[in-house]
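Heads up, one of the protein chains got dropped from this complex, but the rest are sitting where they should.
Presenting subunit A:
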Amino acid sequence: MHQTEQEHLIDMINQIAVNNISLGDDSVVADMIAGHVKKFWPRRMKVILNDYVINEGGEHLHPAALLASKKLSKEG
């Protein structure tokens, strides 16, 4: 049952993606996710997410969540 912090964050962002899947295509969903993460996630969680995408490719992320993470790193 125990999750690492990174595993928990992957679950959390994927959950945001699937709950907003009907907003439009992946890019629209990714905008929503990026906005949400920006507004509600603390710096520490954003860093862990970014490290995961940069260093490990973000393979367990939902496609829209991966896109959102990339948008966030670009802005970052």
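We adopt the following convention: a contact is a pair of C-beta atoms (placed from the backbone, for glycine too) under 8 Å apart; a residue touches a chain by one contact, two chains touch by 3 or more; residues count from 1.
By definition in this document, contacts and distances are computed from a predicted model.
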Per UniProt record, name of the chain withheld from view ["Branched-chain amino acid ABC transporter permease", "Citrate lyase acyl carrier protein", "Formate dehydrogenase alpha subunit" or "PET hydrolase/cutinase-like domain-containing protein"]: "Formate dehydrogenase alpha subunit"
Chain not shown, touching residues in subunit A: 1-5, 8, 12, 15-16, 18-23, 36, 38-46
